[in-house]
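One protein chain is absent from this view; the other protein chains keep their places.
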Amino acid sequence: MGWESWLISTFARALAYGTPLLLGTLGEIYAERSGVLNLGIEGMMIMGAYAAFVVTSKTGQPWLGVIVAAAVGGVFSLIHAFASITLKANQVVSGLALTMLGLGLAGVLGRSWVGLPLFTPLTRATVPGLSAIPIIGPGFFTRQCLLAYIAMLLVPIMWYILFHTRIGVTIRAVGEDPATADSLGVNVARVRYLCVVVGGIFAGIAGAYLSIYYRPAWTAGMTGGIGWIVIALTIFAFWNPVYGLVGSYFFAALYFLAYRMQMWVAPSILKAMPYVFAILILIFVSRGTLQKRMGAPAALTLPYTRGEE
Amino acid sequence: MLKVLTPKWLKIERRPVPSGGVIFLVSIIAIVAALLVAAIFFAAYGVSPISAYRSIIGGALGNWSGISETLRRMIPLLLCGIGLTIAFRALFWNIGADGQLLLGAVAATGVALFSGLPGPLLLPAMFFAGFSAGALWGVIPAVLKVKLGINDVITTLMMNYIALYVVLWLIHGPWRGPSMRGYAYTDMFPPAARIPVIGQSHVHWPTLVLGIVLAVIMYIFLNRTRGGFEIRVVGENPHAARFSGISELKTIAIVMVLSGGLAGLAGVGEVAGVHYQLLDPTQISMGYGYTAIIVAWLARKNPLAVIITSFFFGVLMAGGDVIKVNLGLPFQLIHVFNGLIMFFLIGSELFMNYKISIRRQ
Partner (left out) sequence: MQKKILLTAVLAVVLIAGIAVIGAAKAYVPGTPITAGFIYVGPIGDYGWTHAHDVARQIVAKEFPWLKTVYVENVAAGDTVSTIDKLVNDKHCNVIFTTSFDFMNGTLAAAKKYPDVIFAHCSGFKRAPNMATYMADFYQVYYLNGLMAGALTKTNKIGYVGAFPIPELKRHISAFTIGVRTVNPNANVYVRWTEAWENPAAAKEATEALVAEGCDVFAFTQDSPTVVQVAAANGALSFSHYSPMYRFAPNNVISGELVHWDKIYADFLRKVYNGTYTAHNLQNVDYWWLLSQGAVEMGAKPGMPINPIFINKLKATIVDDPELGKISVYDLIQTRLDQMANPGITFDPFQGPVYDRKGKLEVPAGMWMSVNSLTSMQWAVKGIIGPWPGEP
């Protein structure tokens, strides 16, 4: 059992468990960049997981399940968007309510689907070429879910949009200084609505990944707190998709290693480690000027009304 | 902004400051509206909504066993809620009441089982230890935020998980009770370390009284003292705070000592008033720390109002048991129910902060 096999298995699990975290984080980054904190990830994710499982079971088409999950997540996020953007409600409370509602609804609706096997989960694929790279190849590019590769590809795309296009500038402007953006003719509400819905779509897809690939099965509450980890990862990633990828895979790797190393350290202590590490890393990077550049969007959690700043 | 969804004939003006009466009235209307929507679910399950609501209210308030369940749920919500109103006044997003509660429970257990203190000193020492542990857990994110600018939502949230694993480690490892035959619980507390309860209920009334007294004290502190004034200034206008020489570090640290400490007291109440031992963390916290966020928010950052809102959520939680036991409906309906009520309540914010009237042609 050499170090290569340790690395390969850790990489493989980092990708497998990190993908739902990454998907959720990518979406939440967009929502928060526009100034809307959405603590309802868990609720949107479970609705997506439920929708994907039901659709896939009924039709045998897992990709249709993914699409429907995305739609359900997006529609469900509209509740939060309406409450926090149009009604200017407190975002923390609205997000908590969304989580509660989602967990409840999916639990009630999904009762008859519990414990059924799924015969057509998303399939695995190996990336030709890349899989030949030593260690990285068998770790990241061999026999993983196609959705995991898509999530990986989305990272540079979403990073580019956010930092190098007009759309990205607009989103960030709305999140940093909505009054100025408004005065420049940006429809603040519309941008925020769109970003929250993007967050919902991604959370829905993450849910689909869980119920029709990672598990694959349905039980109430099967998201098991992943939505909360996403909230943390978003901040941990400094609202940057690239760091979102690093954070998601890192967290997943630690989660997996907690089981591999259980021989030597008490399981509870190991499982607390990712959270301790996250705080330590935040402390580390907060030193010096780095922090100013990487702080939260200035208008995060603040509703915007013209002429009221 | 509101233009998106506002027809021309509506006129929306911002209210300067909503009065207590307006807040109360609008909240009641919102709750009634949510109950009307939730009635659809009852009807879908073939339960008459009217009889359903009657048995929920009856089950939570109609007899002593219902009232005792309501009060028992109210106690941790009250203590955590008061603490959170203080934090939210300083615009410190303490999502970590759950973890602070658990640390309070841990400290109380440590004192109860291992301190060797004589009987009469045990409970006071447990409350003191619980407050201190919760305060310590709360003050870490405070320092990290002020000194290093680290987001308070993430640190408090992360520290909930760490607290959870601390409890798990203790009950599986060093603190596992020899009398529990290998199961992951500590031993039972000695009688002197148990908070008196009313009858055979779980209502540990001294904690309840403590909570109500603290609500009054914190109200006075926040509204009538210089310290409270400084907290408000730091929350509402950090610039002004800096100019008037208020130390942000000191203020936020005090805020979180109080906020975490009060949650810690709630933890003491749970282990010394309900369980008499340390057990699985989710069984101790029951999500009280998260629900308390809503309790505090609904109280509009006013500690006195927390007495009412925590009671209301106590009723909701006890009513949830009725849905489950008496009506035999899926327990997840309770979440749907709570979620709906919350959305209608936050939706009603608009009607509090804005005056809406029909525009005359």
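Which chain is which? They are A and B, in the order written, and residues in each are numbered from 1.
The definition used in the following text is that a residue touches a chain if its C-beta (ideal position, glycine included) is under 8 Å from a C-beta of that chain, and two chains touch if they have at least 3 such contacts.
Computed from a predicted model, the values in this text were never measured in an experiment.
Colleague: Give the residue, chosen from B:24, B:221, B:331 or B:354, that touches the chain omitted from the document.
Modeller: B:331
Colleague: From the list A:36, A:68 or A:220, pick the residue that touches the absent chain.
Modeller: Candidates A:36, A:68 or A:220; residue touching the omitted chain: A:220.
Colleague: Touching residues of chain A against the unshown chain: what are they?
Modeller: Those residues of chain A that touch the unshown chain are 1, 5-6, 9, 13, 16-17, 107, 111, 114-115, 117, 210, 214-217, 219-222, 224, 226, 255-256, 258-260, 262-263, 266-268, 271.
Colleague: Going by the touch rule given at the top, which residues of chain B touch the chain that is not shown?
Modeller: 59, 63-65, 67-69, 72, 168, 172-173, 176, 181-184, 188, 198-202, 205, 209, 212, 270, 274-276, 279-280, 283, 286, 321-322, 324-326, 328, 331
One rule holds for everything that comes next: only the chains that are shown with their structure count from here on.
Colleague: What whole-number Å value describes the gap between the mean CA coordinates of chain A and chain B?
Modeller: Each chain's C-alpha centroid was found; their separation is 27 Å.
Colleague: In the complex formed with chain A, which residues of chain B make contact?
Modeller: On the chain B side, the touching residues are 1-2, 4-5, 14, 41, 93, 95, 144, 148-151, 153-155, 157-159, 161-162, 164-166, 168-169, 172-173, 290, 293-294, 297, 330-340, 342-343, 346-347, 349-350, 353.
Colleague: Once bound in the complex, which stretches of chain A touch chain B?
Modeller: Residues 37, 43, 79, 83, 85-90, 92-94, 96-108, 111, 188-190, 220, 228, 231-232, 235-236, 266-269, 271-272, 275-276, 278-279, 282-283, 286-287, 291, 295-296, 304-306, 308 of chain A touch chain B in their complex.
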